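In this view, the complex is presented without one of its protein chains, the others remaining in place.
Letters are used for the chains, namely A, B and C, taken in the order the chains are written, and counting of residues starts over at 1 for each.
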Amino acid sequence: MRTTIVVGNPKPASRTRQVAEALLDRLVKDDADRQVIDLAEYSAQIFEWPSEVMSALNERVAGSDLVVIASPTYKATYTGLLKAFLDRHAAGALTGVTAIPVMTGADLGHSMGVDTHLAPLLTELGAVVPGRGWYFVTSSMDRLDTLADEAAARYAQTIGQIARLTEGAIIP
Amino acid sequence: MRTTIVVGNPKPASRTRQVAEALLDRLVKDDADRQVIDLAEYSAQIFEWPSEVMSALNERVAGSDLVVIASPTYKATYTGLLKAFLDRHAAGALTGVTAIPVMTGADLGHSMGVDTHLAPLLTELGAVVPGRGWYFVTSSMDRLDTLADEAAARYAQTIGQIARLTEGAIIP
Amino acid sequence: MRTTIVVGNPKPASRTRQVAEALLDRLVKDDADRQVIDLAEYSAQIFEWPSEVMSALNERVAGSDLVVIASPTYKATYTGLLKAFLDRHAAGALTGVTAIPVMTGADLGHSMGVDTHLAPLLTELGAVVPGRGWYFVTSSMDRLDTLADEAAARYAQTIGQIARLTEGAIIP
Partner (left out) sequence: MRTTIVVGNPKPASRTRQVAEALLDRLVKDDADRQVIDLAEYSAQIFEWPSEVMSALNERVAGSDLVVIASPTYKATYTGLLKAFLDRHAAGALTGVTAIPVMTGADLGHSMGVDTHLAPLLTELGAVVPGRGWYFVTSSMDRLDTLADEAAARYAQTIGQIARLTEGAIIP
């Protein structure tokens, strides 16, 4: 299985990255083919056309089985940096990709952003989002292990729930 | 497998109902346990508390494996009738349910409503939505068979895609 | 000036109604021509066609200068009852109306609903919304006076700000 984490924080090695990694650590058993795209490292190239570096990243995302798309909350939604990266993908580029939206923020006041803004953006690109996104309140970093356990269990449940539909029932 | 169609049109036996049925006919092989809830038949009771009839419908939806939630487009989004029915469900009542949002409308101008309004409402209730919703332009009723074939094929694909994630990869 | 309050709570005489009234009390000086439409009183008729009672209410809203549209938060957005009432208006019926969206809820987790769901619904109907909606956390009912003072001051400011644009600057 090919997995990718995209981190939309303009600052590298952010808590948002940590949160996304904690989730994927728990969700995928054999995650040897994982790549983390920390967009902070690419901000100088993100508006360059053409760019082999950026195209390779786009292909990595589009060719993944499972992607965690993580962003801090800026102005009640995902960052411009993340959007600029996703803008580089062609229409429907995430068809075949399962994507989990993750947003981090200071309080719950903007928690709806992950489901009303980031999730619809990912489905617009063709991705399938397995249930609600994960909104992580950054004041809970000391409980990241527990909260990531819970989130991973929830996604394992929703993914399994859909899988059971295929046991003879859905026309192939 | 238990399936349910919820139709949010205040007029009974609507094209919206036809569209939802056409989708489910194609998506589920053995659909013996299907119930259609045409909300037009219940509009007189929808604000009554308590109501055994309405509670039974809520339980049917919450206990389904796959639900198609269909609404005509009113004011760029789902109808008040549909929302009033969904409002009767407890928080998280659709946990464990896979739900496909369907909206019908006169033109593409409001097609985003299915993904920016109806899909987030279903995930808010705990449902998993397998990819983009289906927006059906009513002037295409004469091509319903073809378009329902395509939509069903798309959902079979997205459901299968998530199912493949469970083949040894997702921690159970 | 003609003002109207629409209350979308299925229970009559709600805190949501109190909150909306507290705002309008402070915002409009001579509010002799005010009507409060407590939709709980009309739920039995809201899906009846035709209905002289409902049509008269629709005309009242469409003919108002300033409307406060208030709803408790159900499933992260406005109620089905409110939507069912607004659905009865023709396309663009609120053209010429200034509308302030108000939502009440138990905590801030769903506060975005007033700006991402209710406000766009009102502009879709043709209304002008003077700035952010007002989300009122119901645990603050004992501070309603102070909070309504602040909200009214904010709307007086935003309305005045737009008014100043007309002082010779906007082509009439």
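One rule holds for everything that comes next: contacts are C-beta pairs under 8 Å (C-beta built on N, C-alpha and C of every residue); 3 or more make two chains touch, one makes a residue touch a chain.
Model, not experiment: these values are computed from the prediction.
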Visible contact partners (per top-of-document touch definition) of the missing chain: A, B, C
Selected from A:R17, A:R34, A:H117 or A:R132 as touching the chain missing from the view: A:H117
Residue of A:A20, A:I37, A:M54 or A:A76 in touch with the missing chain, whole complex considered: A:A76
Chain not shown: contacting residue from C:V6, C:V19, C:I46 or C:L66: C:L66
For chain C, the residues touching the chain missing from this view: 1, 26-30, 65-66, 96, 98, 115-116, 119-120, 123-124, 126-132, 152, 155-156, 158-166, 168-172
Where the unshown chain meets chain B, residue by residue: 76, 107-113, 116-117
Chain A residues that touch the omitted chain in the full complex: 10, 43-44, 46-47, 49, 74-87, 89, 91, 117, 120-121, 124-125
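To be clear about the criterion, only the chains that are shown with their structure count from here on.
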Between chain B and chain C, centroid-to-centroid distance (C-alpha), Å: 29
Between chain A and chain C, centroid-to-centroid distance (C-alpha), Å: 36
Numbers and ranges of chain B residues touching at least 2 other chains: 120, 124
